[in-house]
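Missing here: one protein chain of the complex. Every other protein chain is in place.
Chain nomenclature is as follows: A, B and C, assigned in order of appearance, with residue numbering initiated at 1 for each chain independently.
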C-alpha cells in the first residue's frame, strides 16, 4: 500500500468525496487562495496546503474563499447544510472558534433537537489543533473538550494518515455536524493509505500497542509522546496498552474499560489544560464503570493550567512529554 | 440579620462597590434600560431587575446600556479593565457567550500571561445559567465547564444570597477576569445577609450539611435537589455530607478530598451534560488524589447528553432531580 | 461632523425614510384571492398573538413569548410572493413569520404550549419553531443568529440555480450584531440571493433603536456594504410587498443580496408581561394608531377590491381556527419522557 502523509490523506479524502457527491463543497479562508489577486485563485490551498489543488479540480463554485468572518463561514455552512449541501468548512486554527462558537453550539449542534428531529446539518468543521510550533497563546490551543461537551456534535481527532482519511470520509457522509481536528504536528506523519475511498466508523477506539501492565490513553499529537514513553517503559519491563479513542464524541467506553479491566492501572495523556478536559472525562467514566478493576489512582498527564507560552523552553515544558508519562506510568504500576 | 434574596444581595454588592470605587462601572444590554425611549432610561435594570436602581443612583456614565453586540461589550470591558477601570459586564444569558467567547478566553484570560505579567484585567462577567424556566435550548444552558477549563479565568457559582454578596464583592475587587454565574432558579432564595460589605475568598468550599455515609457535591441550582435528596436519605438513615464548591476555578480540592476521606463514597450533582463537565473534573481529581479513600464507584448525576428541551415534561426529566440523586447515593452506599 | 449626522430617531421622534421608486398602484398587481390571502395571514397573526397573550396569562404557555403585534404587514408583505422553495430564517419573535410563510395555526399553538404534535413536537417552543415543508428554517433565539444561516441557504439556491431566495428576518437590535454585518458582506462577496429584512420596531428589548443604532440610517448602513437597500413603512402591506418585488427581481436572477428595512412600531412590551415603564402612553397610542390591518382594510375597501363583508368573514374564520387550536392545545398531552434523548443525532451515535 502507498505511504501517504496525514496532509495528503486529508486532501485525498476531500477530493474523492467531492468527486462522488456534487453537494460536497469546501468553504473557508484561503482554502483556494488568491481570489482577486493579480495571478488569480487556486495557487495556495490553505495556509498549510491541505486543500491544495481542489480549486483547480472543482472550481470556485465548490471551493469557496471567504472574507475573514468566521461566524458567517459557519453560519453559511449551517444554512447550506440545512438545505441539502454537505459543506466542509475550515476554521484555520481552532483557537479562532471563539468568534463563531455560537453558530457551532447553539445553532448546528441544536437544530435537530430543537426542531423535533426534522432538521439535519451534515457538515464537517476542519480545524488545526496543538502546540509545539512556537505559534503563541492564540494559535496553539487544543480545544477538543470544548466540542466534546456539546450534545449534538461529533468530534474526531485522527492520529495517523490511515485514520485521517477513513474518518474524514465517514465525517463527510455523516448527517450530523462533525468537528474534525487536525494536529499540526502530525501533518507530516506517514502511514500506508489505500488509494480508494474507505470509512472508519465513529466511536471505535484502536489499540495502538498491547501490554498488560498499564493502560495509556492518548489523543491527537499526544500519541507520539505516549508511544515514546511505552518504548522506554518496555525497556524497564513495563508493558503498556495504548488506546487511541480516535473520536472523543462518541467515545468508545467499552474498549477503554476493557483495557483497564486487563491492566488495572490507567494513565491518560491529553494535550490540553487539566480542568474539565477529556482526560478528566475519561477518568471519571473509569472511576465509575471501571472502579472494580482499578488497582491504582488514575493519573492524568496534561498541560498545566496556563495559556500556551511562546518561548521554546517554556512550550516544550508545557506539553506532555515522554518523561512525565513514564513517571506517571511507573507511579501507577508501583502503587500498592 | 436581615433576610435578602439572591437578587437583592447581588444588587447590593454592586451598589456598595460602586460607592466605594469610582472605577467600578456596569455595562451591558438593558442594565439601565430605556435609553432613547420616550420615558428615558433607568426604569428597568436588567431583564430580571438585578441591576434595578443603579442607573438612578450612579448615572449613565457608570451604568451603560449597549447595543446588542456582545463581542463589543466584552471587548469594551477588556479595554477598560486593561486601562484602569473595573467593569462589571453583563451577558444576559450565558447561552449568548458563543458570540463573544473570543474576547473572554483568547483576550481577557490570556492578556496577563501573553504580556509577561504586565497586564491585569480586573473585570467581572455576570451571566445567568440554568434550566427549569421553559426558556428552550438557547436560554437554559449551564456552561460553567466552558469557563472552568480556561486558564486565566476564575469562575464563581453562588448558591445562596449570603455567598452571592460576599463572592461578588470579592470578584469585583479581584484583579483577574472573574465569571460570576447566577442561577435563574435561585434569585428568589433568601438568607441572612449583612447590610455592610464583606468578602468571601475564592477556592473555599462550604459544608452545606454534614454526614458520614456519602459525600454529595452540588453546584448552582443543583444544590436544592441535593438538599432535598439528603433530607429523604436521612429518613432512610443515610447521612450525607453536602459540599458546595462555591467557586469552580479555583476549586477547593482539599475540602472535597477531606469529605471523601471521611465518607469513602462520592456522588457529584451537576446541572450540565456529562461530557467534560465539572462533575467529571471533580471525579477525576478524587480518582487520583482520593483513590485510597474510595470505597465505591464515583457517581455523577448530571443532565443527559442532549440540548435543553422546551416541553415541561421533558425539561423536568432533563434536570438532575432528588430521585436520581437518592438512587445514586444508595447505589454508592450499598456498594461493597 | 458626527454631530451633524441625523441619528435614526424612531421613536420617540420618528422620521420615515421615503421608499424609493414605488411603482405601479398595487391594485393592478393583485388578484382578489391574493388580497384575501394577505388579509387572512395578517389577521391570523393578529388574532393568534392576542390569544397567545391571553393563554400566557392563563398559564397555558410556558416560558417566554415575544409577540408580533403591530408588525403583521411587514412579515406578510415580505412573504407574500414567496413559495415553499423560498426560505426564511426568523427570530425570537417568530410567530408572525411562521404564519406569514404559511405555517398552520394548530401545530404552532401546540408547539408554543409544549405539546405533542407541535411543529417541533414540543422540543423547541415559541423561540424555536421550524417548518421545513413551508420553507421556514427556524425561529432563532440568538439575536443575529439567522442572517449567516440565510446566506448559506441562499448559497444552496445559487449553486443549484433554483431561482429561489432566502430571507433573513432581523430586528433593529439584531442589526447591530456582528454576525449580521458579516452575513451582509459575505452575501455580497458570494453574490447570493439573500434578502435581509430588518424590522425596525423601535426597540431592542427595552433600549430604543434611536440609541443603539449609531448610524443615521440602518438602510444606508446596509447599502454601504455593497447592496441595494431601502426603507419602507412596515405597517403598509403594499409598500412592503412592492419593496420585496424589487428585491426579488434581483434575487430570482441570482444577482446578489438586498436589504429592506420595515418600520413597524411594537405594540406591546418586549415579551408578554413587559410593563414597558420606558414608553409613554402617547408613544404606545401612536404606535397602535399605525395598524397594518386597518390600513389594508381601508385601502382595499376604498378601491372596491374587497368588501367589509369579505374581510369580516376572514376575521370570523380565523377566530374559529384559533379557538379550536387553543382547545386542542390545552387538552393535548406533553411529549412522553421517552422523547428526551431522541433527535440529538441524525446518524448513529
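The rule is simple: a contact is a pair of C-beta atoms (placed from the backbone, for glycine too) under 8 Å apart; a residue touches a chain by one contact, two chains touch by 3 or more.
Not measured: the values here are computed from a predicted model.
Asker: So which shown chains sit in contact with the chain we cannot see?
Answerer: Touched by the chain not displayed, across the whole complex: A, B, C.
Asker: Please pick, from C:221, C:241 or C:270, the residue that touches the omitted chain in the full complex.
Answerer: Of the listed residues, the one touching the omitted chain is C:221.
Asker: Which one, A:139, A:265, A:300 or A:324, makes contact with the chain that was left out?
Answerer: A:139
Asker: For a quick check of understanding: of C:62, C:202, C:256 or C:329, which residue touches the chain that isn't displayed?
Answerer: C:256
Asker: Of B:19, B:56, B:175 or B:236, which residue touches the hidden chain?
Answerer: B:175
Asker: In the complete complex, the non-displayed chain touches which residues of chain C?
Answerer: Chain C touches the chain not shown through residues 1-3, 5, 7, 176-182, 184-189, 191, 211-217, 220-221, 223-228, 250, 255-256.
Asker: Touching the absent chain: which residues on chain A qualify?
Answerer: 29-30, 33-41, 43-44, 47, 65-69, 71-72, 95-96, 98-99, 133-139, 304-307, 309-314, 317-318
Asker: Which chain B residues touch the hidden chain?
Answerer: 25, 61-62, 64, 66-67, 69, 71-85, 87, 102-103, 106-107, 111-120, 122, 151-152, 154, 174-176, 201-203, 250
FYI, only the chains that are shown with their structure count from here on.
Asker: Considering only mean CA positions as chain centres, point out the chain farthest from chain B.
Answerer: Greatest centre separation from chain B goes to chain C.
Asker: Could you tell me the distance, in whole angstrom, between the mean C-alpha positions of chain A and chain C?
Answerer: Between these chains, centre-to-centre, one finds 40 Å.
Asker: Could you grab the centroid distance between chain A and chain B? Build each centroid from C-alpha atoms only and quote it in angstrom.
Answerer: Their C-alpha centroids are separated by 30 Å.
Asker: At what distance in angstrom does the C-alpha mean of chain C lie from that of chain B?
Answerer: Roughly 36 Å, centre to centre.
Asker: Hunt down the residues of chain B that sit against at least two other chains at once, touch-wise.
Answerer: In chain B, 71, 95-96, 98-99, 136-138, 304-307, 309-310 touch at least two other chains.
Asker: Can you pull out the residues of chain C that are in contact with at least two other chains?
Answerer: 120, 122-124, 128, 140, 142, 178-179, 344
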